[in-house]
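All protein chains but one are shown at their positions in the complex.
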Amino acid sequence: MKQRQSLPRKAMWITILTLTGCLIGTSLFALPALAEEKYTIGGIFAVTGRASFLGDPEKRSMELAAEEVNKNGGIDGKMVETVIYDTEGDPTKAVMGVSKLLNKDRAITIIGPSTTPTTLAVMPMAERAETPLISCAAGNKITQPVKPWVFKTAQSDILAVAAIYQHMKEKGIKKVGLLTVSNAFGESGREQLREQADQFGIQVVQDENFGAKDTDMTAQLTKIRSADPDAIVCWGTNPGPAVVAKNVQQLKIEVPLYQSHGVASPKFIELAGDSAEGIYLPTGKILVADLLPDSDPQKPVLKEYIQKYTEKYKMPVSGFGGYAYDAMKILARAMEGAGGDKAKIRENLETMKEYVGVSGAFNFTKEDHNGLGPDAFVMVQIRNGNWKLVE
Amino acid sequence: MRRLPPIGHIIFILAVLLTGFLIENTYYFQLLVFVGIHTLLALGLNMLMGYAGQISLGHAAFYGIGAYTTAILTATYGFSPWAALPCAVLLASAVAYVVGLPTLKLSGYYLGMGTLGFGMIGFIVFREWSSLTGGSSGFVGIPPLEIGPVSFYSGRSYFFLVWTVVLGIIILCRRLIDSRTGRALRSIHDSEKASRAIGVDTMALKLRVFVFSAAVAALAGFLYAHFVTFISPGTFDFLASVRMVTMVVIGGMASVWGALLGAFLLTLLPEWLHAFSEFEMVVYGLILMGVMIVLPRGLFRGLLDVFEGAREQTAKRSGGVNGR
Partner (left out) sequence: MQEVLQYLFSGLTNGAIYAVIAVGFSMLYSATDLINFAHGEFVMLGSLFLVTLWGAWQIPLPIAFLLTVACVALTGLLFERFAIRTVRKPQPIVLVIITVGASIFLRGVAMILWGKDAYSLPPFSNQPPLELAGATLLIQSVWIIVISLLLVFGLHLFYRRTLTGKAMQATAISKRAAWITGIPAGLMVLLAFVMSTGVGAVAGMIIAPVTMCSYDMGTLLGLKGFCAAMLGGIGSLWGALLGGILLGVLEALGVGLISSALKDGVAFILLLLILYFRPGGLIGAAESARF
């Protein structure tokens, strides 16, 4: 009887001991950064999980850019140190990661996150901590309305949609069917597609969506086909749109298919195979660097980035890593002469002009924290398994 | 036995106070806030799974209902969070009642399927009702909590708030377990037919526990929404429900402290495993399997057993025969 009584009490002690152990375990990883002779720049990307196609190249590109900065003597003689955490595309993890970067690693600026929801989740933290954050996500909610401490380097959906509709207008397309993926990327694209249609005299006749992991979209396409559009716009990220391309071919839908910049990587052509033929899409210039005229100011930047990336990682460059590369380079420039003062870095970012990066020429202003113009996108068509600039 | 719970609670309070004043770094407070929120989820679900013996693979929906209700009421309609709290909890309870009525008639894996279906529908509603919920991109601009002049902005104050709530729910759970209802519940867990035979209204009881656990999940959702000030459907998907079940089972079913342990482990584990980078998932999966293989009754009972075993051995060695 005596023993029975003491049993739950022991249990209590075990719990307490284990929890204490947990805490100690956590704090062991918490050794404060000693060196003040260097600048710590935080990175937070979806390195694994659903959005790893964004986060993985972004992480690599940020490291690449930081290496370059250090090779050129650092910022005002101080080296740059990067600390990168993984969000797995999960807002809760992103919040924890940014908290760690701000409070534990004492990062003076943060690059990332990769996706719109994770960025929206951490934005208030950057604002509160008065730390510049340069997001790599596409959603326009990030910089509209403008938050003083939040910037972004990825092209907005607004520009991508405008590029597509401009092309349609020139081809005389009046009615479009939309097929968007049911996540933040697709939703943001869908909003823009519906909003801007009027300006270009285009009518949305059917509006469907698909799950990111769906295996077959013929049902949606059949429904779109029955509305008789002049063109179909698919808005998603790999691999869904590749399935859409295959299904379009299977259903023998003859109208042109437009994809978003979300599939702008050689992977898409590989996945969609011959069904990719003839597809139009807007993309940053990185995919077509070789095809650009020599007069394009971005050409040397792109070539340099591509060469360094492939050299270092022995893998083809993706269309998305450039966001983090630009962010790192822009930061390095903004941090020059700021002496690690966050307010000054922010000031420098906001007034930065004519920075030619991988994703376009950035001109930040007080009202525009994305800084890219319509020339950030070009329309390409897939022909014979390769990209071709559309004039 | 009867004198025991207060001791546990005192130790718990001391532990919370100690950590609260010893830790300085905001990061740890934020981490512990998430642990606290997850503990609430595990506590509620534990009542359902551990005591009533019913599984739910859709509890993330209640978590989400709590979060979205308060988000919409406060950010869109300008309610005070404290007015939104009862609405969130009541709505989740009402939904749980309506859903539970037909669903709890199912049993075993069919119940799992039924609740899973409900969870998926909840997720789809959060995602697709974008005029109200902000859709997949999420809901921004949820105000932080305030009581008069005190703003729960810093990590420490929110830490104390969350863990006070956790303590309250722990006491509530213990009260419930030690009551007549609790005994009836355990009888359902052992054999539903037998308890019905001795006159327990099993359906009503199961429903009551289901509603209770949904209300606790909604409370956790409320705390989550006002802490992060942003919510998106991804936080309340099927995998979130599975994670909740895992916390309960890993910690040890039918034990309040087990729920606490499970929430601790599953929240902190990914933070520790960052060091493994690419191998994080592999190690995480291995640990999950390993714990269940070695300690099938969960960490809490398992560690208790190990402790007991060691004690017995020392007792034997020191010549203490007939210990039991």
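When the chains are written out, they are named A and B in that same order, and each has its own residue count from 1.
Definition applied: a contact is a pair of C-beta atoms (placed from the backbone, for glycine too) under 8 Å apart; a residue touches a chain by one contact, two chains touch by 3 or more.
None of the values given here were measured: they were computed from a predicted structure.
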item	value
Sole residue of A:E195, A:D216, A:E304 or A:E367 that reaches the chain not shown, by the stated touch rule	A:D216
From B:T26, B:T39 or B:Q54, residue that would touch the chain that is not displayed	B:Q54
Touch with the omitted chain, as defined above, among B:I147, B:A204 or B:M289	B:M289
Positions on subunit A where the hidden chain makes contact	48-50, 52-53, 56, 182, 208-211, 213, 215-216, 218-220, 222-223, 226, 238-239, 242-243, 246, 250-252, 267, 270-273
Absent-chain interface as seen on subunit B, which is shown	49, 53-55, 102-103, 105-110, 112-114, 116-118, 120-121, 124-125, 128, 192, 238-239, 242, 245-246, 249-250, 253, 278-289, 292-293, 296-297
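Going forward, only the chains that are shown with their structure count from here on.
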item	value
CA centroid of subunit A to CA centroid of subunit B, Å	33
Subunit A-facing residues of subunit B, complex	1, 4, 7-8, 11, 15, 19, 25-28, 30-31, 34, 127-128, 130, 135-138, 140, 153, 228-232, 234-235, 257, 260-261, 264-265, 268, 270-272, 274-275, 277-278, 280-281, 299-300, 303-304, 307-308, 323-324
In the complex, subunit A residues that touch subunit B	3-5, 7-12, 14-16, 18-20, 22-23, 25-27, 29-30, 47-48, 85-86, 89-93, 95-96, 99-100, 102-104, 116-117, 120-121, 123-124, 128, 139, 141, 182-184, 186-188
